[in-house]
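Of the protein chains in this complex, one is absent; all others appear in place.
Moving on to subunit A:
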Amino acid sequence: MSEQTLSHTTTTDAGSIPDTDVLEQMYRLMVTTTLADNRSTQEAKAGRLQAAFYPVRGMEAVCAALGAVLTPQDRLVSTYRNLGDALAKGVTLRSIMAELYGRIDGTSKGKGGPMHLHDTAVGFMATTGIVGSGLPIAVGLALANQLDGGGAATVVTFGDAATSIGAYHEAMNFAALWKLPIVFICQNNQWGEHTPIAEYAPSVELAKRASAYSMPAERVDGFDALATMHAIETAVERARRNDGPTFLECVTYRLTGHSGTADFSYVPRDELGAAMQRDPAPTFRSWLIDRGLTTAERIEALDREAEAYVLDAFQFAENSPLPHEDELFTDVFADDTWVRSVK
């Protein structure tokens, strides 16, 4: 597909349609992400969050597709724009939100912040705040998996702008050279902070770059949850079979600013309007109902469930204590004796 077709397609019946419980799980994830994302942006704008929040609006379908395919044995390395990825992998919204508020019940005891979420128990291995730096780390995880005998996939997500940094190319080269069980998922939202993709990339079809590394690649409509899910499934299964890496470009559009508090006026209104027509959760909701795959009543129940889940998570985060000041010196090294002696 090309950018020109973006605003004219909707969720398709690409490939086989999963069972209702999978579809509902995907919808639940999308609507939860949207609601939590909107609320986080509000909290950031109101000054109640310590730092900016990096919204994932527009990428919900890709995240839901990841959630439908990945198991806890598969490992995911994500970026600072990670809310949907974390939920997809099974990280609880309570621990995510507590980390956003810098509280002790956060995934990192409040010491990492939203850019450094993790939950190794569910295979959510790391998130990084340096654009593109997660790719070589994921290569190492995939190598560990290959050395362990394989059977699981390592997935790394990153934005389109990450394809400009050297670490991206080095990681692609290592993965292809060593036939690692890894899936590179570019969540192409078509913006690198405040710069549109056409102004920093000579070819906006990023999937084409994989051919330089003799790596299988696919470019998929990232607003189309099913098409994306099938593409991820194919790539992840290839990795689980130890048949090597895949590059997957999921073309979406960022429906908000770079950060939850940043000015957003630089985004062309017509482009944004067209993309908003394809807002993932409402689009998927309509498709599910129109296709008779679920009922309006069931959707309403899922919406209420998601609202309650998000409300609970924010309340939990607000009520969670701040870390004790002593935490400053723990976790610098395994043993904090020397750290305390030098301060």
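Throughout what follows, a residue touches a chain if its C-beta (ideal position, glycine included) is under 8 Å from a C-beta of that chain, and two chains touch if they have at least 3 such contacts; residues count from 1.
Keep this in mind: contacts and distances are computed from a predicted model.
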item: Undisplayed chain, where the name is taken from the UniProt record, one of "Iron-sulfur cluster binding protein", "3-methyl-2-oxobutanoate dehydrogenase subunit beta", "Cytochrome C" or "Carbohydrate ABC transporter membrane protein 2 (CUT1 family)"; value: "3-methyl-2-oxobutanoate dehydrogenase subunit beta"
item: Option from A:17, A:130 or A:296 whose C-beta touches the chain left out; value: A:130
item: Absent-chain contact - pick from A:44, A:97, A:141 or A:248; value: A:141
item: Option touching the unshown chain, where A:112, A:150, A:196 or A:282 are the choices; value: A:112
item: Subunit A, residues in touch with the chain not shown (by the definition above); value: 75, 77, 106-113, 116, 118, 120, 125-126, 128, 130, 133, 135-145, 147-148, 166-167, 170-171, 173-174, 177, 330-335, 338-339, 341-342
